[in-house]
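The chains shown are only part of the set, and none of them has been moved.
To keep things simple, chains are lettered A and B as they appear, and every chain counts its residues starting from 1.
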Amino acid sequence: MKKKIDLNNLISGKNIRKLIDKLYPICRSITGKGFKDSLKILKENMDIKMVKFRTGTKVLDWTIPKEWNIKDAFIIDPSGKKIVDFKKNNLHIVNYSMPINKRISLAELKKKIFTLPKLPNAIPYIASYYKKDWGFCIEYKKYKNLKKGNYKVFIDSTLKNGELVYSDTKIPGKSKKEILLSTYLCHPQMANHELGGPIVLSMLYKILKTTGPHKYTYRFLICPENIGSAAFLHKNKKKLKNIIAGYVINCVGHGSEITYKKSRISDSLSDKAALNVIKNSGKKFIIEDFYPWGSDEKQFCSPGFNLPIGLIMRTRFDKFKEYHTSLDNKNFISIKTLIDSIKIYYQVLKTIEIDFKPLGKIQYGTPQLSRSKVPLYRTTMNWKIKKIDSRIKNILQILNLADGKKSLIDIANKKKIKLINQENLIDDLLKSGYVTKK
Amino acid sequence: MKKKIDLNNLISGKNIRKLIDKLYPICRSITGKGFKDSLKILKENMDIKMVKFRTGTKVLDWTIPKEWNIKDAFIIDPSGKKIVDFKKNNLHIVNYSMPINKRISLAELKKKIFTLPKLPNAIPYIASYYKKDWGFCIEYKKYKNLKKGNYKVFIDSTLKNGELVYSDTKIPGKSKKEILLSTYLCHPQMANHELGGPIVLSMLYKILKTTGPHKYTYRFLICPENIGSAAFLHKNKKKLKNIIAGYVINCVGHGSEITYKKSRISDSLSDKAALNVIKNSGKKFIIEDFYPWGSDEKQFCSPGFNLPIGLIMRTRFDKFKEYHTSLDNKNFISIKTLIDSIKIYYQVLKTIEIDFKPLGKIQYGTPQLSRSKVPLYRTTMNWKIKKIDSRIKNILQILNLADGKKSLIDIANKKKIKLINQENLIDDLLKSGYVTKK
């Protein structure tokens, strides 16, 4: 990660806005054309390598479902008016709905409609992957005004044997040890959750590709949520020991605070590196212990795998009312926040990259740093004129703890130092020979 | 503990009031008729099995004292008036007083009288088991007005070789592992301390007898305080390893708060189960580390035995001014609080009964709970319509930690779940096969 790059150029707001515009209207699901089309759009920014699973394949405790595709859907009211139209907003259809084409009474229709009385202008997002069903999601305001009579309900969908795909790409590093970045791409027409995740992940890909070669191998996973990560884990069961850290990326486009959800391990490298950046960020932050609901961390952090996977989020999914509704639209997501999230993730990855276990050259007594050719200390004892500065304090702290057993991240967390701010200092310590990598 | 019972019927306030009325007036001590008569009264509610120790027997560092009995005692003032009468309140006599019958001056008398100047209407409770002596305890108000002249002091007591008894009864369970419930019954004419203890213990006996068979064997000990538990420990020295949890029951009839005094081990099964109930009770509570004064826990938790014995109390003995005085009378004790204490203890015992180390069937990835025949999860992804409820959260927490190493109590304490509220959920998890007992 030595190459200096202009992050702001690489990840311009304009590009991000374009990506959102392309991805937002697509009706995605855990299988089908919408998911694949979305991967193709991301391909403009990063490598995509599809892995396929046939319908009916067992993955861990799950089974790959039939493939779902949809062309159109609507409801026509008794007066002949198309009152619900999939083409206007694809949240109107319960995701994975079976095909239907019939006339039903208002009473029957109401059984197949989901609304949000507390958000009368919002269309809820509902899915029914594993129970065969069909239904519509509409604004409560519209629902309240439905008139008596017969309605035509029409869904032009297919549910057939087919395939489920996810994308699994690597940027190889000097080491086989991997850092896993994972996100999902199975939600229809919503912006912050989930488009923020894939966008941040693709931008991190771009940055890491531009700045390599890196110490670690980076692996980028874009799945349908839950079933996709289960398929990945099933396929790679025996190769997971290389994963030393990683994050599931979601809820990264709205909210000023940083929310960190720890891995189940609770003090994994992922946790330590994220906390080093977040706690020293000057931003409002919330640290949460692991809990086994949420997203793909449920799979990664199941007791058998227990992978070191955490989540760096902004406002958490269940803390904003727009979550899983049509109100999570293009106006709800903030480009500025997305860029900020990319930078935070990049800082965390850099933290992991520059980490090592330092061994001090002088273990007995202090080194006489004033003799160093690389300037590390002052030559005159003039405390009162110039107080001991934080650079010198950090040098002394690192040297005092450089016993070859503690990592720089552990030292930095113990002493409340933001590690990436010490890159030059660490370089100087290495160059001067006062510290070597253990 | 499967059988459903009507607790309120089993432990009616009326019965408790009757018990108090019978036990309250008796002059008990660590030996003698008063103690044995009191055990007989408790026999109406529970099994009593007396264990006897002859005077002079060595038990641990202690020696069984002579047996003390008393028929009458009084003081007659210079005018011939009986001003202190054992038959009106047996606290008037220093417990274990030697017999006496003589006339003495006021000055001499005063040396043998105990009063409480700060509680001028209270008779203090004093005992002198191991130092041969005699004396009277009277209200300070009365003491202040004693006139000059000669007083007749009369104590019709005996102190002879005899026996000390305690009661040791078991309700056998499926396992030889025991839960010890211990209380003491050596205090004269006082209500909250100590009658509350034996009453709660006898009611717990009744409940457990009605609801068995249980997983664990329950042992009920009713001792003279200190010397009695020393005798029990001496006799059973080599059989104590079966005791996996237990409590000393006292100070359970006054005060709204719950006071938990930990065992010396500090994180024993007793401590974990009690804290799970108490911390999730919604009541005010105080948690105390172990200290080696108080009651029989001094013996049980001496370094050599170090048994897992805690105390669930209400207001602690040294926090109410009526303690060890005649003010701790039948009006001072609350039937409602006693019943509440019984329920708390019963909840704690149930917590221990339902505990086991769960092993999840699916260790790798999450189980697909929507397929379960026993309903464990929702079938539709409709987060926004119906938020993830606490039942599902608890299922997921337990499954995520069900590695066969952690107990349910440990999981519940870690995740702040009240375990006895999850009985049905745990049954469902077992029935569905997603969890087995390790």
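Keep in mind that, in the parts below, a contact is a pair of C-beta atoms (placed from the backbone, for glycine too) under 8 Å apart; a residue touches a chain by one contact, two chains touch by 3 or more.
Predicted, not measured: the structure shown is a model, and the values here were computed from it.
Counting all copies of the one sequence in the full complex of this file gives 3, of which 2 are shown in place.
In the analysis below, only the chains that are shown with their structure count from here on.
Centroid to centroid, with C-alpha atoms defining each point, subunit A and subunit B lie 54 Å apart.
Interface of subunit A with subunit B (complex): residues 59-63, 95, 114, 116, 124-131, 133, 226, 230, 233-234, 237, 264, 291-293, 298-299, 301-305, 318, 323-325. Put simply, subunit B touches subunit A in their complex at residues 360, 362-368, 370-371, 379-385, 387-388, 392-393, 396-397, 399-403.
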